[in-house]
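One chain of protein is taken out of this complex; the other chains stay put.
Labels A, B and C are assigned to the chains in the order they are written; within every chain, residues are numbered from 1.
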Amino acid sequence: MAEPLLSVRGLRKRFGGLVATDGVDLDVAEGETLAVIGPNGAGKTTLIAQLSGDLAPDAGTIRFAGEDVTALPAPERSGRGFARSFQVTSIFREFSALDNVALAVQAHAGHSFRFWRRAREERALREPARAVLAQVGLAARADVEAGALAHGEQRQLEIAMALATRPRLLLLDEPVAGMGIDESQRMVALLRTLRGRHTIVLVEHDMDVVFALADRISVMVYGRVIATGAPEAIRGNAEVRRAYLGEEVRA
Amino acid sequence: MRTLRGAAVLALVAALMAVQARAAEPVKIGFITTLSGPAGVIGKHMKDSVELALDHLGRKVGGLDTEVIYRDDQRKADVGKQVADELLKKDRVNFVAGIIWSNVMLAVAPTVTGAGTLMVGTNAGPHELAGKMCNELYFTTSWQNDQTPEAMGKHMQDQKITDVYVMAPNYAAGKDMVNGFKRYFKGKLVDEVYTKLGQQDYQAEITALRAANPKAVFVFYPGDMGIQFLKQYAQAGLRDQIPLFSVYTVDETTLPAVGDAALGNFEARYWSPDLKNEASQKYVADFKKKFGYTPSYYGAQSYDGILLIDSAIRAVKGDLGNKKGMVAAMRKADFKSTRGKFTYNVNHHPIENFYLLKAVKGASEVEMQIQKTVFENHKDAYYQDCPMKW
Amino acid sequence: MSWLLVLEQCLNGLQFGVMLFLMAAGLTLVFGIMNLVNLAHGSLYMVGAYFATAAFGWTGSFVLSVVFSLLATLAVGMVVEVVALRTLYERDHLDQVLATFGLILFFNEAVAMVWGRTALFTTVPKALSGHLQLLPGLRYPAYRAVIILVGLAVALLLYVVVSRTRLGMLIRAGASNRTMVAALGVNVRLLYTIVFGVGAALAGLGGLMAGPIYTVQPGMGDDILIQVLVVIVIGGIGSIRGALVGAVVVGMVDTLGRAFLKPMLSTTIGPAAANDAGPALASMLIYILMAAVLSFRPQGLFPAARG
Partner (left out) sequence: MRTPRTLALAVGFVALALVPVVAAALNQPFYLDLVRRIMIFAIAAVSLDLILGFGGMVSFGHAAYLGVGAYAVAIPAFYGVHSGFVQWPLAVGLSALVALVIGTLSLRTSGVYFIMITLAFAQMLYYLGISINAWGADDGMRLARRSQFGGAVDLGNPYVFYYVVFGLLVLLLWLGHRLIHARFGMVIRAARSNEPRLRAVGFATFRYKLAAFVLAGAACGLAGALLTNQTEYLTPSYMHWTRSGDIMVMVILGGMGTLFGPVLGAIVFLLLEDVLAAWTVHWQVVLGPLLVLIVLYARRGLWGLLAGRG
């Protein structure tokens, strides 16, 4: 195997007495979709936050495209091609959907110490933003205030914002959380179009979504990755069933 | 722009003509002081005294119908300047009087005199206005700041007191007071300590003071700082050990709150409620009767301010346009001042006596009692800088 | 300077710190639990001092005046909470700062209308007006010693309540997770009102103890409020322990700065310069301290669990 795009070694983060991630190792190849699953409190969201740069790990390294990015803050990782969605929808609620995406474009279109020209009249920002909105199926909702969008649409908007930064690596934290069946299916369809074109790390509870999208699956329990493998292998892994899937079934 | 200037000139001319035409109209006096906030207590003393002066004059200053407009400066220089502008330009007052604080006065006085209106200060006495910035249209019925600490310095020098510990708040007036004190006191100073403006707790300083073991203490702590310092000084048990000499610290606005903690304190001042003269006794008696509390020097000099204006208007027979005549009349100080007869120096600041006062147990409460005269006809230290000649 | 002098100045610093703590405890509790920035806390301190002074005038008994003042401030606090502040909990801090700034204006003026602007007379009760001989050569005013003891007792009591009782459990839980407390079936509104009232009473306790040594007048709470804000920010907002540490640190730094900065400076830069720089620096010291602490620990010394 060539050098993976993302390579994580020994990632550790504690909060007081609680160890959220306890020496996590991960490798994600270019173009691959890796799903991270695990019960609540397994440390998945903490893992995403450390990958995106919102949380500084206590120990361990994160290498991306051959470069050690462990010490880089979130904006700089974004500049290197990281993009994320949040577990709890995170958008600019007072701005229109198009503004939201245009901001993401703006972040990667030179500096923003520009004080004169109306940003909303910059075609270099608006055109790509419209294109991405169309890609996620929100073209018709471009001028709606983001806070007024339906929940599912807001999640789509988040994906659009991530895509607008032209990422190499997408970090998706439960993209279908809280969605109805229809919305959920639309999101899975959208994510399916991204497979292969982007490298994706996906944290998700919904097993249907996971098995629909993942090339490989890592299982996290109590801050550790207990198994990694192809979906079929994970489905058949007894330890995983006991630690995780069984629990899900009972619940 | 030119048309605008034209409009401005027209407006000014119109305003001047309006003033001229109203010569026989009632006299309007704008009185600026601090009425809101903690310092509002001083403003109340001043306002009540103005009201008493009006009563004594039959509500007619200079024989004219009188309107006094009180405005609150909130103890802020820019607000003082604004209300002064309002009094001058909107109410078109003939006199502006009052002002407690030096900084407010320094912002207001040039505004008033610059507009050709007479200003009668009834408290603040910054040295600038006694010296280089003195003005024909500016009078004060109080004092120049330094005169009072000079009196205390002289008294302590006369008594050959030495090893004196000096304390004051760390701001301009505090340093001025100490400088005034040192102008006449030449004995040994143990230390000079400047504390934070508005400080509440002096225990640390008092501890250091006791450790330094001086023979006397000289302080300047106006308002609530004084109340706190005196209480804590007494509570530390120093009242009986080290005599305390102060200026602008113990007066009738703070005595009710200080109480026994002031007993034995020495102050220097040009006026005290027990001053024996007809005008003062009448003022104090009527004031107590009307308002139910003992007046302070803030009040006495405000009362004087109205009487000074009265004397000026009478001298020009109600012709308020005759500024020259009024200035000439005011220079004579021809009115029954609560401090007794006094004269004006070339800089329009009083040449007056200063007394040593002591806090003693009176009939019901602690009161200030005159011990002796320290200065007779004392001039301030800045009048030679004043270019005015008359 | 002798070590006795240093010791006595440390006691002074401790006493000032304890006074700050009484204010800071209530403020930090209210912030920690209700997420409310209450600038009007200084007004409650003032109200406490006024009630005590007035009650002493009516009854002539120091003890009665203390009891009355504590209860009355508690009541005022609860009324203010119900009438004005309750709706502010979910608002952002800006709204809270503004509304409570309005309350300061109101209280200062209301007090002036009721009691007048002239400062009121209060003094240390006879029984406490003497001095204690702590060490040979070290006498300390009894009243100030009592302030230290009362403050430390309150700190201990608060510690026990917060760490050992059901109320304390709710308070701690409330600070970290409001919805959870509500889910426990606790009447959150009542809990808030009580906590606010207790915070008010603590401020009132500070005020009534301050009355005899400071000045009882309108606006007396404003300056100490700013210092108390410095205390809780240094300590970490929402943390009682932080409030205690912050208060003692601020009290010590301020007092020792005032006492020793000038003498120390005069040995290095000369007496004249020290006379100018010393007092200026001493008055800025606690703000410099706060800026320094926040530069290294943006959440204060003891960040509350809620981050």
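Following the convention adopted for this analysis, contacts are C-beta pairs under 8 Å (C-beta built on N, C-alpha and C of every residue); 3 or more make two chains touch, one makes a residue touch a chain.
Treat the numbers as computed from the prediction; the structure is a model and nothing was measured.
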When the whole complex is taken into account, which chains on show are touched by the absent chain? A, B, C
From C:103, C:148 or C:265, the answer for touching the chain not displayed is C:103
Residue ranges of chain A at the interface with the undisplayed chain: 52, 54, 73-76, 78-79, 83-84, 86, 90-95, 99, 102-104, 106-108, 112-120, 122, 161-162, 164-165
Going by the touch rule given at the top, which residues of chain C touch the chain that is not shown? 31, 37, 84, 87-88, 91, 93-95, 97-99, 101-110, 112-113, 226, 229-230, 233, 237, 276, 279-280, 283-284, 287-288, 290-291, 294-295, 298-300
So that we can see where the missing chain sits, which residues of chain B does it touch? 1, 4-5, 7-8, 10-12, 14-15, 18, 35-36, 40, 43, 71-72, 74-78, 81-82, 85-86, 88-90, 102-103, 106-107, 110-111, 126, 128, 133, 170-173, 175, 196-197
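Assume only the chains that are shown with their structure count from here on.
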So how do the chains connect up here, line, ring, star, complete, or something else (other)? other
Comparing centres built from CA atoms, which chain ends up most distant from chain B? A
So how far apart, in whole Å, are chain A and chain B when each is placed at the average of its C-alpha atoms? 73
How many angstrom between the C-alpha centroids of chain C and chain B? 36
Mind checking the centre-to-centre distance between chain A and chain C? Centres are C-alpha means, answer in whole Å. 47
Residues of chain A that touch two or more other chains sit at none
For chain C, residues that touch 2 or more chains besides their own: none
Which bits of chain C are touching chain B when the two form their complex? 1-2, 5, 8-9, 12-13, 15-16, 108-109, 112, 116-124, 129, 131, 139, 141, 143-144, 210, 212-220, 223-224, 255-256, 258-259, 262, 275, 278-280, 282-283
Which of the residues in chain B end up touching chain C in this complex? 36-38, 40-41, 44, 170, 192-198, 200-201, 203-205, 207-208, 211, 224, 227-228, 231-232, 235-237, 253-254, 256-261
